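Complex shown without one protein chain; remaining protein chains in place.
We just call them A, B and C in the order they show up, numbering each chain from 1.
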Amino acid sequence: MTVEGTAARKPRRSSKRTSASATKAAGALSAEPQLVQLLTPEGERVQHPEYDIDLSPDELRGLYRDMVLTRRFDAEATSLQRQGELGLWASLLGQEAAQIGSGRALRDDDYVFPTYREHGVAWCRGVDPTNLLGMFRGVNHGGWDPTSNNFHLYTIVIGSQTLHATGYAMGVAKDGADSAVIAYFGDGASSQGDVAESFTFSAVYNAPVVFFCQNNQWAISEPTEKQTRVPLYQRAQGFGFPGVRVDGNDVLACLAVTRSALERARRGEGPTLVEAFTYRMGAHTTSDDPTRYRLDDERAAWEAKDPILRLRTYLEKERLADAAWFEELEAESESLGKRVREAVRAMPDPEHMAMFDHVYADGHALVDEERAQFAAYQASFADGEDK
Amino acid sequence: MTVEGTAARKPRRSSKRTSASATKAAGALSAEPQLVQLLTPEGERVQHPEYDIDLSPDELRGLYRDMVLTRRFDAEATSLQRQGELGLWASLLGQEAAQIGSGRALRDDDYVFPTYREHGVAWCRGVDPTNLLGMFRGVNHGGWDPTSNNFHLYTIVIGSQTLHATGYAMGVAKDGADSAVIAYFGDGASSQGDVAESFTFSAVYNAPVVFFCQNNQWAISEPTEKQTRVPLYQRAQGFGFPGVRVDGNDVLACLAVTRSALERARRGEGPTLVEAFTYRMGAHTTSDDPTRYRLDDERAAWEAKDPILRLRTYLEKERLADAAWFEELEAESESLGKRVREAVRAMPDPEHMAMFDHVYADGHALVDEERAQFAAYQASFADGEDK
Amino acid sequence: MAVQKLPLAKALNESLRKALETDPKVLVMGEDVGKLGGVFRVTDGLQKDFGEERVIDTPLAESGIVGTAIGLALRGYRPVVEIQFDGFVFPAYDQIVTQLAKMHARALGKIKLPVVVRIPYGGGIGAVEHHSESPEALFAHVAGLKVVSPSNSSDAYWMLQQAIQSDDPVIFFEPKRRYWDKGEVDTEAIPGELHKARTVREGTDLTLAAYGPMVKLCLEAAAVAAEEGRSVEVLDLRSMSPIDFDAVQASVEKTRRLVVVHEAPVFYGSGAEIAARITERCFYHLEAPVLRVGGYHAPYPPARLEEEYLPGLDRVLDAVDRSLAY
Partner (left out) sequence: MAVQKLPLAKALNESLRKALETDPKVLVMGEDVGKLGGVFRVTDGLQKDFGEERVIDTPLAESGIVGTAIGLALRGYRPVVEIQFDGFVFPAYDQIVTQLAKMHARALGKIKLPVVVRIPYGGGIGAVEHHSESPEALFAHVAGLKVVSPSNSSDAYWMLQQAIQSDDPVIFFEPKRRYWDKGEVDTEAIPGELHKARTVREGTDLTLAAYGPMVKLCLEAAAVAAEEGRSVEVLDLRSMSPIDFDAVQASVEKTRRLVVVHEAPVFYGSGAEIAARITERCFYHLEAPVLRVGGYHAPYPPARLEEEYLPGLDRVLDAVDRSLAY
């Protein structure tokens, strides 16, 4: 994964890809995106006039460790899918900095609304990674308690969680709390009406919510140009709140920008849109075959911008971590992989009757009737065996 | 209707009304709206650096005539509703300039997608005004042939027509035609997901469509601040196309701005959002009671900006029309009112069986069955009478 | 004081007021619910008394209304959402069907979504398109939702109380053409169960089952039938999900004939479900097939045709005759 390379290191500009039909006039609107960066792909620490961050060596190592362990977990899940232990997996490969940076910006009392790919954010929230695997294995639809880590269930219907986040944030404001809410979504999701409506509601009610868009350049097979002809972060302005584009492969910048947006929310200044400019290094999910729609070159260029590699370079250069530390982390990685593997294999199938559970909180006569019928039906086979 | 007055003549700025919760940071985004104006409320012709228009006396009189006749028609419909001839009426009072200005900017081959209030645009398209009344009388749901005047049916589900307009415009582009499409919608509608999606689609496909938002300050009882905290025209920019705010009570400015946006569409430069800043002088519909939610003062201030009055002042001052001409128009108005009144009263109720017509173009077995059953059922009463 | 004669809309208003008073977590949200008090005045005066933080005028976006209500419920609130008219619930349909209905199960019960979606529904008020729909079957088919409809002021008051107290999402269909009908409300009564049917007229020859706006019509039909010597029982189903099949079965075992009446189109309507299940339960009791009276498979017609489209007295009596002719 840690590939050296000298390929183009500057983030590709959306405008370059704007479809032929897009006009000059439109092009003129899409000024050079202001990409916030604090750590270059080469591992150089750079300054930014608006965003800065001062982290202790411990904190820096912590971010590195988070990214490495998240990647390890993700790789394990991918291979568990190949082994048939999971039905599907949506890999976050390449998006570790966006997720760890934003995830580590959160306070415990902040609330997270993820898509289906925020395994790194879940990690930061302290969600046991094996909890994430139930739905991909097909034993539940999520099933964890969102309130125990303030990490909502994964949402598959694209964009719909942005409204839940907005409503939750409206509630936070009503409570007079100074917590904030973060809603994750993708570049593709930006086209959904629900996302626009969440922008409208959050702006009108001045809700303490951060919209964190991971622009990983692809929505399955569709490049971002199929969703917009100007950089996505600009979308916010027309709704009356700021948008900012951050280097999504730079964990420091993601942390700084998200923290600032969260603080803004806490101060009662309302929503912010953060566009983390990153790349989906793998397939959309394990069911997908990206060779049908994208060129290897593109991936190679992004490998040179790997979020983990650049922080390693920096840690090494600045002597913030030694070989022993890296080795220890490697061992920790392996044991995480092993633990996840074992946990998944031990995950029992649900009881058949479980499908009638939790349809309603207060019960429903028909569910009771069908449950009883089903039980009798199943019992009829047992009876048959007896005879 | 033509009320003199010295009340504040400058358009009220949205920002003034921004709810207390909106923050300074957001306020900073909402710069002074650039309101395009060519004719002041006092009837002074002013210049604008970007938009100008040169109209013959005939054309100027024509615009005035359109507005007067539209207002007369509208008043007639309101009184027909009071007399019980219509079930409901949605008055355009106060929005004549926005509708006539934009409507007269269109070419015959352009296509219009209205809401339920574009009686003035319908007039410009040559739709017989009585055609508009069927749905308000309850004899049909519209029923006119949209293709005969390139004026689509009224759409009641807020915002949905903006997508139809976008699709239609995509088709125009596919055909290689240089026609344009215009979609009308309101300030309230701007919050609907469909409107945002139409912005996305039209931008991505560079569709030749003009989004014409009549910001009449109210969505039934809700002021525009319940929909947005920045001026609506700014919404477009985040989708990658220009937005412009025009004095919606200035028929010249509305004509100039819409014409320019249509030309842009024809040139293949894609969509434009026009926000016509105007005012709903009457109730939302005849079912509504605006005294419950807004103050008379506000209406009074807007009366001073009346779109018809200012053009009349200008025509008189410049001696472009004499008393005889105004009198003749008055007579024409009265005869239009009479014609509409008579036409509505003569409008027959639909045949009962008509409810089974046009459910499908190619027929449907169940509709046939139900039609036959209904006919037999009705016949059973006739039989009963015979006996 | 506890017993008042109130129009149905006013009973709902009192019920909302009670809920807002009792539970600080209850919120009322929707388009024009504030100063205007809703287009039917069901929320009249509530914003004035409970403030903009609890009675919330929302942007004009139904998906947004329901979606943010879900978020508010996750934060511990109990939002009561108003959809302005039946025909405008569909932009919110995705949020209702894929999120509101399923989230409790998705979390294996670890979260609850006490959201009430109030929808004025049905025709008969001479309205324009989209203002007279009866889409209840489109919600009742969806597991995770409860679907109810009161037919009178007392039920309006109490069923709304119960819906708000329920920890499940409830789609609350209000019979808009009965908003102005007055009925007694005893605000200190002990209410019946939310999902139980009620026998509103006893009879022995045939059962008419209905809910919402059609209950009154069925009572009228039963009265006319009585003059003709026929004893018709009328059931107010009150709940379309779950349906109180036990009550219908008990009635049909007695009367042996059933006619279901609703405004919604018959095709794939709630009458189909009732007919199918009751036929299964009462196969040997039924002397006639379950008959259905409802809307046709056609878009709700313009106002001047709605009388023909909607079930009326004659059509109900015709079905009664046809059933008794078996």
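Just a few scattered comments:
To be clear about the criterion, a contact is a pair of C-beta atoms (placed from the backbone, for glycine too) under 8 Å apart; a residue touches a chain by one contact, two chains touch by 3 or more.
Because the structure is a prediction, the values reported are computed rather than measured.
Looking at the complete complex, one finds that the omitted chain is in touch with A, B, C. Only one of the listed residues, C:F50, C:F90 or C:Y211, touches the absent chain: C:F90. Touch with the chain that is not drawn comes from one residue among A:D66, A:D194 or A:E269, which is A:D194.
When the missing chain is restored to the complex, the residue among A:L55, A:A75, A:I220 or A:L320 that touches it is A:I220.
Take chain A: the residues that touch the chain left off the picture are 87-88, 134-141, 156-158, 188-189, 191-194, 219-222, 226-227, 287-288, 292-293, 349-350, 352, 354-356, 359, 364, 366-367, 370, 374, 377, 380-381.
Residues touching the missing chain, restricted to chain B, are 140-147, 152-153, 155, 157, 160, 162-172, 174-175, 193-194, 197-198, 200-201, 204, 357-362, 364-367 (touch as defined at the top). Listed for chain C, the residues touching the missing chain in the whole complex are 63, 87, 90-91, 93-94, 97-98, 101-102, 105-106, 129-130, 137-138, 140-141, 143-144, 241, 264-265, 267-273, 275-277, 279-280, 283, 288-292, 296-299, 326.
Here is the rule we go by: only the chains that are shown with their structure count from here on.
Relative to chain B, the chain whose mean Cα position lies farthest away is A.
If you average the CA atoms of chain B and of chain C, the two centres end up 36 Å from each other.
Contact of a single residue of chain C with at least two other chains is seen at positions 58-59, 61, 63-64, 91.
In chain B, the residues that reach two or more other chains under the touch definition are 191-194, 226-227.
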